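Encoded as structure tokens, here's the structure I'll be asking about.
All protein chains of the complex are present and in place, except for one that has been dropped.
Letters A, B, C and D mark the chains as written, and numbering starts fresh at 1 in each.
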Amino acid sequence: MSDMTADTAVELPRARTDWLPLLLVPALALLALPFVGSPSTWVTLTVAGLAMGMMIFLMASGLTLVFGLMDIINFGHGVFISLGAYATLLVLGPLAGWATADSVGLNLALLLLCILVAMAVTGVVGAVFERVIVRPVYGSHLKQILVTMGGLIVAEQLIHAIWGASPIPIPLPQSLRGAFVFGDIVMERYRVVAVAIGLLVFIAMQLLLNRTRLGLLIRAGVENPEMVEALGYRIRRLFVSVFVAGSALAGLGGVMWAFYRQTLTAGMGMEVMVLVFIVIIIGGLGSVGGCFVGSILVALVANYVGFIEPKLALISNILVMALVLIWRPQGLFPVARR
Amino acid sequence: QDIKIALIAGKTGPLEAYAKQTEAGFMMGLEYLTKGTMAVNGRKISVIVKDDQLKADLAKTLLEQAYNDDNVDLAVGTTSSAAALAMLPVAEENGKVLIVEPAVADAITGEKWNRFIFRTARNSTQDAYGAAAAVPASGDVSIATLAQDYAFGKDGVAALKNALAQIRPNAKVVFEEYAPQNATDFTASAQRIFDALKDKPGKKIINIIWAGQHPLPKIADLKPERFGIEIAPGGNILPAMQIYKNYPGMEGAVYYYYAFPKNAMNDWLVTEHQKRFNAPPDFFTAGGFAAASAAVTAIQKAGGTDPEKLIAAMEGMTFETPKGPMTFRKEDHQALQDMYHFKVKADGKDANDLLDLVGVIPADKMPIPVRNKR
Amino acid sequence: MIPSTTATPALETRGLTVRFGGHVAVNDVSCRFTPGTLTAIVGPNGAGKTTYFNLISGQLRATSGQVVVAGEDITRLPASARTRRGLGRAFQLTNLFPQLTALENVRLAVQSRADAGWSMFRVWNARRDLIDKAESVLERVRLADKRHVAPKALSHGDQRKLEVALLIAMEPKVFMFDEPTAGMSVDEVPTVLELIHDIKERGDATVLLVEHKMDVVRSLSDRIIVLHNGTLVADGEPAAVIASPVVQEAYLGVEAARG
Amino acid sequence: MSTSPASVLALPFDETRPRGGFLNAILSSDLPRSKVLSAILLAILLLLAATPFLFSGSQPLGTAAKICVFVVLVASYDLLLGYSGIVSFAHTMFFGIGGYGIAIALERLGPTWGSAAIGLVAALALSATLAVAIGLLSLRVRAIFFSMITLAVASAAAVLASQLSDVTGGEDGLSFQLPPALRPAFRLLSEPLFGTAVNGRLLAYYLVFFVSLAVFLVLLRIVNSPFGRVLQAIRENEFRAEALGYRVVAYRTAASVISALAATIAGALMALWLRYNGPDTTLSFSIMIDILLMVVIGGMGTLYGAVIGAALFVLAQSYLQVLMAAGSSALAGLPLLPNLVHPDRWLLWLGALFVISVYAFPGGIVGRLRQAGQ
Partner (left out) sequence: MAEPLLQLAEVHTHIGPYHILHGVDFVVPAGGLTMLLGRNGAGKTTTLRTIMGLWQASSGSIRFDGRDITKAATPDIARSGIAYVPEAMGIFTDLTVRENIVLAARSGPVDRSRLDWILGLFPALKRFWNLPAGNLSGGQKQMLAIARAIAEPRRLLLIDEPTKGLAPVMVRSMIEAFKALKASGETILLVEQNFYAASALGDNVVVMDDGRIVHAGAMSDLVADADLQQRLLGLSLDAHQ
């Protein structure tokens, strides 16, 4: 709707698309092949890595919106992941039968329901969080870190208070367990589902941010909220909705992560936060595409390195980040300076 | 005058659940052993509970306070091994007894030990012997280990290798895989292990030595049975073991499971615990209970709380616990105790009905080396 | 054309060029600036004037060409090192320390000039001389009564004056003014012009002035150079340059400028 | 213009006029500028100086020592954050280096002053080198990227400390002995002074106290020097500072180095006081967050804020659980409330404290007091 360059009488220069980072993924996969050796192992590792990347992306996408576009460092993002995970209990409690039912339909419906409920819960809590915790500290990173860290501690404690401190095992729906086996290649079923959902979310976000002026408005609003208001946009309302969307996405990521780990702990969201930060920095703050590529990159490298030289697995994420930042100091797709 | 006991545990932080169990077990133990009077030798017992938040420095400070400011007669703790290790010198400086529960590091009754230290908890080597004992005693057995890439994991693997050499010479560790401490994706590790094991003759087992979130389901989902590989998980607290349900038939060794020991103390514990907390007692509940038993038995035997008398009484002392009798070995004050060889049930009645007992591994079948210097 | 003096010029650029992708913002500009002269740089918006300044003072790195100050090639030096070699710069878009007081803004410039920045074990206000000098500079731009006001609370015109004050406080050998009077009210302009005039009169300083107000240019400059699309297209006596067709068309518009 | 900012901003005094006096010289002309603030600072100073004689028991002394150490640590961080506008998450790394320097040296080389000196010097050298390296490599990038890089560096340091368990003791950390003069058994005076035994523990406390005081005063001088003023200018507008002739990267790197050195000293003091060092004590991310909070509560960009922030926070941390225990038993009859103030929920209140204090003191406590004073 915003593409007014379409057929104006004045010939306007076109923006160029940057394909290079996208090529990085296949290049990396090909590079790893000779080192891995066995093609079937390579396929297994690659597919697993892609799927893990999708799950990381789901957890990180909300943060890239909130942190990358709105410039709010939300250390509490992790708790929304946990909260989304725990919200599955609201569904799994009454509908436990759907998980063990021998019907793919029911199993998937259960997953979908979990996702919807979790997104609703985290969205609402996100709205409250924004209102109570974050709003007074727009513009000051430092205070954001502290306040969201405080919010994180409080929320984690509340999870403890509500659901108890012990880890809670949750069942992965019957038909999503196990793996497809093709010869020597294995593909976990759940990871296939994760890929589907990840792609869906990615496409939806891309459309929303690139086909509407939403992304522009957010970025402009961060730089100069006064001016955006003077142009007639209600930036406050927009920011709240973005924050809510970011939280709901974290909730979605949390559900996916919960079923992957099959155990709930209040700290499970916080544990992935460093990874999530690394991913959005690699991607370029605020770039959904970058976050997507970054997630896959990190997960793939982790798998290849874990197979080829496990000693390095400990620092593979940081290594990837360092290399990417040396190549592109602003991340793969810098949103700010194109 | 009251008998004062300090109980230090990591009550807040990621291991909150463990500390809760220890505390509950300890209090129930006192209650059972004093028949509800909470008094020994006519002296009332008061327990001061302190939270070290799993921090070593705080644990150390709290123990100092307990001995100096609160004047406790003896102390029990704590959840984290690092914190427990930091506490050891404090006991020596103050010349008072410290019963270590449930920290497992070997060094506590090994190189870092001093004569004021007693441990009711099992140590890592006992875990390793348990795991080794769960391995078949005859035929070729090839084992691959999966452990976390830091001192705890490395020591665990070394201990397992030792234990196997001692009691299961037919089994060999053929491959050691170390993954990052906070790893969540185990595809690469599993592939490496499969590659290492699949062409080996005889029984093939993956032994997992892991603290925290268990990688078991991730490995199991990759279908090791394709290559005839079995998984031997360690024991854990009940909520963590509930995942085992999905993989019936797995065998391993565990420190405590509520349905295994058959004795009056355990029967009382299981019924009472079920009544009060609506759940069976767990790993650390039993541990806390055992620590309480050690304390009460020692005070009764020593006829008071004089540290030297306590030490004299406790060396070589045998005391009852929900796991049956335990004995503080004279040399290093480690409580020697039974372990249990289990098999995961095919269909349990409820969420906590998980394990079948294959056999008790008696304490005297595990020749735990003495590692301290006296 | 200005006859080149035999003495080494205070500042010289040789074939200075900068490219942004396909766009050449400054294209092969060679020029010498002699001490004691004021050179006005004019040209349409986007001609490359500010970019030229950026290349000289080190905010941008040149794609090719050299910047030479008093015989020394400084092309590779960072901005701070160039400043210490006597290049001073005021910015077109006001660029100050928004939360520090006006006085502290100026004092920092004075302190840099006195090379006192690395002194760690002395209390700052023990250097009374720096403070006195900063105050006298504020006096000269008529901001003395606002010396405790931070730039973010100053009106636009006052911020412009403070920008000029910083440059004066640095006492450079080469002064570069980028539209110093833009947004300044009619009654304030003369103050600034007087200041610039004084600097020029002292005779040892070299002044470069970017300015769109032609009456200002005419009254102050000894020489005008014209940039157009990054290229130096004219260089010479003010009257002659202003009368040249390229200035008349590209810069002033087809009709002659007012007055 | 009667109401223009210029005339309203009639300052209570003109800070550009240096004034004489001993106090002024010691405090580098940066006086507290508020009566209440001065009174609080003086009270903190006196209390810290007299703690051993005012309170008995090991907890108050431990708390006071911790306050001293954190004042230095927080002040050194404020030099980075408040004065230079650099957000680094690697500050605990330097704290840890100091701690490990002392711990490793005293453990390996024996409990002498010489080994402590060697440990400290080595730690300072390592810290300075690392600070220069990090500074030169990464202070050029955007602020937020720098923060993230330091986050990665800090976690790498923690991993390293855990991996090098032969040297660092891994997760367990290191317990060690102090030089004889600092041990509790050492008596300087045979008679107690004002009822307090003048022993090695007391000497250790005063060592911590006076070194902290000295480092603090040096930092105070540095931030009020022309150098400190340049740092503030860079924080405000680095581009402009560079144009004014200040080499931004060099200044920032220098600030990082100074701050790292001070943090290293703080770490060394911490280790000396605790006779222990481990990853949780000096390296953990939660300490980093505590530091941030102390800076912000106290007031960024003023070193007095560090004093107040550290004192308040350490006190809260040490006594919050005690207070809550009292509160919870006082509220025993009521529904829900006792649960919320149960000592195990202390983190909940700490979290709330984070949020509330940032709101209640947007300019920190010092900012609030100074405002009120005008």
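Quick note on the criterion: a residue touches a chain if its C-beta (ideal position, glycine included) is under 8 Å from a C-beta of that chain, and two chains touch if they have at least 3 such contacts.
Just so you know, these numbers come straight off a predicted model, no measurement behind them.
Across C:64, C:155 or C:219, the single residue that touches the chain missing here is C:155. Within the complete assembly, C:50 is the residue of C:13, C:34 or C:50 that touches the hidden chain. When the missing chain is restored to the complex, the residue among C:18, C:131 or C:184 that touches it is C:184.
One chain of the complex is left out; on subunit C, the residues touching it are 20, 43-47, 49-51, 92-93, 142, 153-158, 161, 178-179, 182-188, 212, 214, 250-253, 257-258. In the full complex, the hidden chain is touched by subunit A at residues 1-6, 8-10, 12-15, 213, 216-217, 219-220, 223-224, 226-235, 335-338.
Just so we're on the same page, only the chains that are shown with their structure count from here on.
Touch-path distance (fewest steps) from subunit B to subunit C is 2. In terms of the distance between Cα centroids, subunit C is separated most widely from B. Between the Cα centres of subunit C and subunit D there is a gap of 44 Å. The distance from the centre of subunit A to the centre of subunit C, with each centre set as the mean of the Cα atoms, comes to 49 Å. Per-chain Cα centroids separate subunit B from subunit D by 38 Å. Residues of subunit B found to touch two or more other chains are 16, 149. For subunit C, the set of residues touching two or more other chains is empty.
Listed by label, the pairs of touching chains are A-B, A-D, B-D, C-D. Those residues of subunit B whose C-beta lies close enough to touch subunit D in the complex are 11-12, 16, 51, 54-57, 60-61, 64-65, 68-69, 81-82, 85-86, 88-89, 93, 105, 107, 112, 149-152, 181.
Contacts from subunit D toward subunit B in the complex involve residues 57-59, 62, 162-163, 165, 170-173, 175, 184, 274-276, 278-281, 321, 343-344, 346-347. Across the complex, subunit A meets subunit B through its residues 38, 41, 44-45, 48-49, 52, 160, 164-169, 177-179, 181, 186, 188, 190, 260-263, 265, 267, 271-272, 299, 302-307, 310-311, 313-314.
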